[in-house]
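Removed: one protein chain of the complex. Kept in place: all other protein chains.
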Amino acid sequence: MEIKWYIGLAVALFCTGVVGVLTRRNSIIIFMCIELMLNAVNLLLVAFSKMHAASPVAQALPNVASDAQLFVFFIMVVAAAEVSVGLAIIVMMYRNIHSVDINFLNRLKN
Amino acid sequence: MSNVLQLVWLIPALPLIGFLLNGLGRKMLSKTMAGIVGSGTVLLAFLVSLYVFFQVKGGNSHVAHYFNFINIEGLKIGFDFQVDPLSSIFLLIITGVGFLIHVYSTSYMHEEDPKDFAKYFAHLNLFVFSMLLLVMGANYVIMFIGWEGVGLCSYLLIGYWFKNTNYNNAAKKAFIMNRIGDLGFLLAVFWLISKTGSADYHEVFANLSKLTTRDITGITLLLFVGATGKSAQIPLYTWLPDAMAGPTPVSALIHAATMVTAGIYMIARSNVLYTMAPATQTVVAVVGLATAILAATIALKQNDIKKVLAYSTVSQLGYMFLGLGVGAFTGAVFHVMTHAFFKALLFLGGGSVIHAMGGEQDIRNMGGLKKHMRITHITFLLACFAIAGMPPFSGFFSKDEILAAAYEKNPVLWGIGVAGAMMTAFYMFRLYAMTFLGNFRGTHEQEHHLHESPAAMTLPLIVLAILSVIGGFIGVPEVFMHGGHRLEEFLAPVFAQSNALIKEHHALSHSQEYMLMGISVAAALAALAFAWNKFSKYRKSDKEEAGLGKVLENKWYVDELYDSIIVKPVLAIGKYFNNVVEKRGIDGFVNGVGRAVNYGSRQIRLLQSGQVGAYVLMMVLGILVFFIVQLFL
Amino acid sequence: MSITEIIFWGLSVLALFCAIMVVASKSPVHSILYLIGVFFAISGHYILMNAQFLAIVNIIVYAGAIMVLFLFVVMLMNLNADAEPKKNRYLQFAGLISGGCLFLVLVAAVTRSADAGRVMQLGTGESGLIKNLGRILFNEYVIPFEISSVLFLSAMIGAVVIGKKN
Partner (left out) sequence: MLLALDWLLILEKLVLIVIVVMASLLIAMYTTFAERKVAAVLQDRRGPNRAGPFGILQPVADGLKLFFKEEIIPNFSSKFLFIMGPSLAMLTAIMTGAVVPWGDKVHLFGRDIALQIADVNVGILYVFAVVSMGVYGIMIGGWASNNKYSLMGGLRAASQIISYELPMGISLIALLMVTGTLSLKEMVIQQQGGMWNIVYQPLGFLIFLICAFAECNRTPFDLPEAENELIGGYHTEYSSMKLGFYLFSEYINMFVSSVIMSTMFFGGYDVLPFVDESQWGLSDNIMALIGIAALMIKVFCFIFLFMWVRWTIPRFRYDQLMRLGWRVLIPLALANMLVTGAIVLLKQNNWHF
């Protein structure tokens, strides 16, 4: 199974996430699209780890394959932390401007 | 003997000390004190130069070196003085005539307040100092320092009454024209240095082989440009008549005796170069003669005493350049000396007339002053005879020597020269007759006020009159008395090198000389008599001058010509640059940059729309571009 | 087409479909559920690649905890379809176009790269199992592990501080 299919899939998911972030105005959906993008990255990381596991050079380095997977583990850690803080912010935002529409957050205007 | 020459530095130092005393102490010194300091220093300088004259009489010259003015690798210019027969003659003229004029101006400037009085004398002393520097310099650079100093002092002195804007403009005009001339002089010096590696007279004249003929003609032409600027020849002479705005003693000293002769001294000093460049010599002769005739024609119709004398100076200088042009260096120097005497006398005489008439300068409102001003009248008359070239007077000997040399060169030059001499005699005696003969045409109050000038003014007049009369006998031509021309013997060593170069030297036969002298004297006498009786009966008439007379009165419209050709275009260009290039170009550019940044930032500000979505979109586009550049380009 | 490829394509289609629906669905709750669908598909991929530990952790962390939070927030704010703010036409369109371009550029880059065709070890492999992952996690990566605990602490405190109604 060649790696390019997985890369294709991961890129497709990533771009869907990007499109989501760009087109939607509801901050929660945007936040979810970001999670989606993160997952695409995780998928690709695991795919690469398996690719390295398959390739001969990997045998030399003891745990090159599983490094990537640990990396994914840590990404999940960060994602969890990020979501908790992010959702807190969204709640606080909702409390202030009674809507989750990001366009109302334009107090940084020029 | 050499130890005396060690004192040479004293000559310029004394007027400098005078300048410093008067200049710095002008508030403390009383008027008499300032006068004494001013005249005293020049008198001492005269005595020392007299002493030096007798040392140098034997023909030996001496170069005294004091310090290195410029001493860089490849160029060494020392601050050193050279004393030889030529420079000692000029020393005598400058300090002698200078002293007389100083004494004269102590009384002429009497009613000025003390501060200005001391300032006036300080400037006069500075002028004498720089003139001495010019004359005694042993190389072109020191001469150039003097050259510039003299220009500066003429500016200061012309613009003495600086409150009057016309006098200021005259001073500026004089200074600017001199500067134009100086530029030519400077270029010549640079050319010389670049070719021969040094500016000392000895060194330059020693290794002339380094210079090609093209170099020499170029250098001499440029030097001549400097001379025309300083000695008011054809292209750059219009400043001299306007320089009459200064006090009369100033005109006497600067614009008659000393400064204007600087050009002649410079050419006389570099006579070797000129003899090796025949083309330049013809140019010099032609320009000199043309100036002489032009100035003489203008002087015919001038009604202001000082204007007439100014144009006569220009004319006489034309004759001197004619002399130099035809190779009669000693003749030119001789004419310089005699001209210094009688022209200074004429100016000082005119000054005392103006003094008496209470500032009136227009001769049409004068007349019949003979009865009131005895001494001025007699001295003025003697000077007129001298300048007209009547035999016993000095003018005759020097002018005829030049005319004789001109005849040797080319009879046509002689013919025009004689015509010039006729006109000189005519306008001088027109001036004399209108001021001193006939009946008084001024106002009663002026008539009542008429009186002879005080002793301080009349004494210099008398001394100068004596010099004008006997001045000619030091250069009696061969034809009258064998060995009579002592001045030629005296200056022989200076011009020895160039005389050797002149191959053909066909002297005139005695009969030819007599004939020449006869014709010129007769012509002058006729013009003199005609002017005498025509203008002694002069009646003031207010009809307008017509035809050629009007043209002459307006000085051939030369000033207007210069204005239209040079001044207006330059001003126009200046204005153009100011408005178009400066305002629209540079300012426009600078403001344009400012406005562009302003406009640009306003547009970019719109980018900060506050829409988070827009920011993210831009970010993604950025990443996109980055990928494309990175991966595909 | 071996069984693994069938499963791969199945899961990929599922993942992409759910991802697109996440973006395209009207009501937030629907997009949350679709996102959960995506997470399951991706966990399926992990299992396909024999990264069992990650598969389960992915479900527990993402589907189990994070999406619950999302659901919580959505329900608290009682968002429903019609209140959903609509973005103006052009920005939406621009977003779509740029996302598409990004996809094309990346795919083009991948196809050009040399080792796109390297083969992967699917179905088997020790690296994914929890035993050696645990060993490595607590040998080489102890420090990041501890730091992540600090990260969690700070995140919790942050969330509390922000969330508190002062």
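Each chain gets a letter, A, B and C, in the order it is written, and its residues are counted from 1.
Here is the rule we go by: a residue touches a chain if its C-beta (ideal position, glycine included) is under 8 Å from a C-beta of that chain, and two chains touch if they have at least 3 such contacts.
The model shown is predicted, which means the values in this text are computed figures rather than measured ones.
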- Task: Give the labels of the shown chains that the missing chain contacts, considering the complete complex.
- Result: C
- Given C:72, C:93 or C:138, the one touching the chain that is not displayed: C:72
- Where C:11, C:63 or C:120 are the choices, the one touching the absent chain is C:63
- For the full complex, which residue in C:16, C:97 or C:130 touches the chain that was left out? C:130
- Chain not shown, touching residues in subunit C: 3-4, 7, 27, 29-30, 33, 36, 47, 50, 52-53, 56-57, 59-60, 63-65, 67-68, 71-72, 75-76, 78, 123-124, 129-131
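The rule is short, and it goes like this: only the chains that are shown with their structure count from here on.
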- Item | Graph class of chain-chain contacts, one of line, ring, star, complete, other | complete
- Determine which of the two chain pairs, B-C or A-C, is joined by the larger number of C-beta pairs in contact. A-C
- Using CA atom averages as chain centres, what separation in Å is found between subunit A and subunit B? 95
- Query: If you average the CA atoms of subunit B and of subunit C, how many Å lie between those two points?
  - Reply: 101
- Message: Centroid from C-alpha atoms only, then distance subunit A to subunit C, rounded to Å. What do you get?
- Response: 6
- Item | Shared-contact residues (touching 2 or more other chains) in subunit B | 611, 613, 617, 620
- Message: Counting only residues that touch at least two other chains, what does the list for subunit C look like?
- Response: 87, 91, 94-95, 98-99, 102, 106
- Within the complex, subunit A is touched by subunit B residues 605-606, 608-613, 616-617, 620
- Could you pull out which subunit A residues touch subunit B in their complex? 18, 21-22, 25, 102-103, 105-110
- Message: Applying the document's contact rule, which stretches of subunit A touch subunit C when the two form their complex?
- Response: 1-9, 11-26, 28-29, 31-33, 35-36, 39, 42-43, 46-47, 49-51, 53-55, 63, 65-67, 69-70, 72-74, 76-85, 87-92, 94-95, 99-101, 103
